[in-house]
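Below is one structure, written out as structure tokens; comments come after it.
The complex appears here without one of its protein chains, the remainder shown in place.
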Amino acid sequence: MTALARAWDSDFLYSFRRSPVAVVSFLVVVTLVLAALFAPLIAPHDPFDPATLNLMNGFTPPMTPNAFTGETFLMGTDDQGRDVFSTILYGMRISLFVGFSAVLFALILGVTLGLLAGYRGGWTETVIMRVADVQLTFPAILVAMLIFGIAKGITPVEYRDQMAIWVLILAIGLSDWVQFARVVRGATLVEKNREYVQAARLIGRSSGAIMMRHILPNVLNSVLVIATISLALAIIAEATLSFLGVGAPPTQPSLGTLIRIGQGFLFSGEWWILFFPSVTLLALALSVNLLGDWLRDALNPRLR
Amino acid sequence: MTDPVLSVRNLTVEIPTRRGVLRPVDGVSYDIAAGEILGVVGESGAGKSMTGNAVIGLLDPPARITGGEIHLLGERIDQLKGEALRKIRGKKIGMIFQDPLTSLNPLLKVGEQLTETILAHLPVSQSDAEARALAALEEVGIPAATQRLNSYPHEFSGGMRQRVVIALALCAEPSLVIADEPTTALDVSVQAQIIALLKRLCRERGTAVMLVTHDMGVIAEAADRVAVMYAGRLAELAPVQQVVQAPQHPYTDGLMGSTPLASLGQKRLRQIPGSMPRLTALPDGCAFHPRCQRATDRCRSNPGPTLAACNGRAACWHPLTDEDRAAREATA
């Protein structure tokens, strides 16, 4: 049997094949991510190139020829004549980039602190976990807004738009590391008392080597599950912040920014400007979340 | 001879998996008479606990009974479900597990648990039930039983807790007790107390006991008859003295020989090569043949004989005879 066939036959992929929800979610996520990655190739227009915009195309409903230019748009256009489908593709790039980066940041921070707290114990643990507790008492969105506000206050005006994305990543990442830290600490406490860790201590391995080479690989399963679910939350957090106007700037609109812009036209009848970005956000967040749920069950030996 | 309390005939338990059907219990038959202690021994994975669980209907799905019959006091019980099954458990079958903490409700006082069980199964009044609960605690040797009725399970030590479990298992006066590794979690000195208690109570009340354990010493001291299991099948079934001192199945023989006590004063222990096959990879023929020195082509190609085909003693094509043993003694 080839390695590929063996992997296909493994319990993990078997449980994947047997779960229609997981398969559909996976396909949705892959489609959306690919669409975002290859946006410049797929998108009919470049929403950031003013030269291709025609104000006459403004407010074209979906799949209907424009009264003046005769052009047809899959999902209609917004007030400035931008193709909604294209803005969604580009917006998803921002949303996904922020989401992935924020989770990566939270993961590195949380896993490191969680490992340290669990393995070292004592004061290290007390300090890290108390900070985590305090942070948990604030809603994540509030923490993110606070960090966002501070960052905005200290960056010079001319860099603000450029910095906005990075500040978003920092803000969401900082509000999200606690989950990683808590779970990793718990898992570390269990693993560090197992005999294979004692055996490694016995031969004089350093704490760093034990944490990285022995404990980390054994807590990665739970980290993977949280990372997936966090990704959905981070995408929503980004959308929320952008919707509130403290996130991605209109020059680099994310899905949340698009929803904020579209919201203004809801009552004047141009529903598509709000509808399509919202549906995309919903599909993205929901599939990532469902995938995370399935992953948690699949990696939990007790439920198998 | 009177009818046995428990009669198991050709019991088969199967677990369907995506890689095929596993058979952790395969055609097992035995009886237990009133007042008799049947020891069920085997190594991990031999199917001994699964057999006990099948009798009380506690198999974890997807494991299920797919063949054979179980009769308790002449009544068939393997097809009972729901309410009828619950009535039998506790009333007619008492259970004692390895970890006493899992069999006691940590939130209820010991007295409440006993009284509740008695009321659920016996037609007595509340005050009668309380009196019986007290008597039950006294009977299992718990000091200051009146006060201890108001204690919670965590306030007892390990040995005392197992006594409470025994009181709980016996308070509804069941006809059969299934004890699954009842002393494995206990220290040697406490183990001796629990075994002595179990033996005394069952003899006094004529309760049939199925004692599941991997400890040959415990079996030798407590059991009247022994059923040796290997890879889901009965390898040997005989009175304890015969099984320990004159085993006929090569597996039993190896098992007895590999206990350190059996080879005292010898430099090396007798050992059985290899280990028990996994259920997913049972060898063809007799499941023991890859580890068996007496194995012939017959063992490799034919499935092992059933007990019934071999005088009900050892399920083996080539059982050990007394001459075989004598010859080995001579060379040793």
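Observations
The chains carry the letters A and B, assigned in the order they are written, with residues numbered from 1 in each.
Definition applied: contacts are C-beta pairs under 8 Å (C-beta built on N, C-alpha and C of every residue); 3 or more make two chains touch, one makes a residue touch a chain.
FYI, contacts and distances are computed from a predicted model.
The subunit not displayed here is recorded in UniProt as "Oligopeptide transport ATP-binding protein OppF", chosen from "Ferritin-like domain-containing protein", "Protein kinase domain-containing protein", "Oligopeptide transport ATP-binding protein OppF" or "NADH-quinone oxidoreductase subunit N". In the full complex, the chain left out of view touches A, B. Here one chain is not drawn; of B:Met216, B:Met229, B:Ala287 or B:Ala315, the residue touching it is B:Met216.
Touching the chain that is not shown, out of A:Leu41, A:Ile154 or A:Ile203: A:Ile203 (per the contact rule at the top).
Which of B:Ala133, B:Val240, B:Cys299 or B:Cys316 touches the hidden chain is settled by the complete complex: it is B:Val240. The missing chain, though absent from the display, is touched by one residue of B:Met276, B:Cys299 or B:Ala314; that residue is B:Met276.
Across the interface with the omitted chain, chain B contributes residues 43-44, 157-160, 187-193, 195-197, 214-218, 220-221, 224, 240-241, 244-245, 254-256, 258-264, 267-273, 275-276, 278. Residues of chain A that touch the chain left out of view are 194-196, 198-205, 214, 217-218.
FYI, only the chains that are shown with their structure count from here on.
Chain centres here are Cα averages; for chain A and chain B they lie 54 Å apart.
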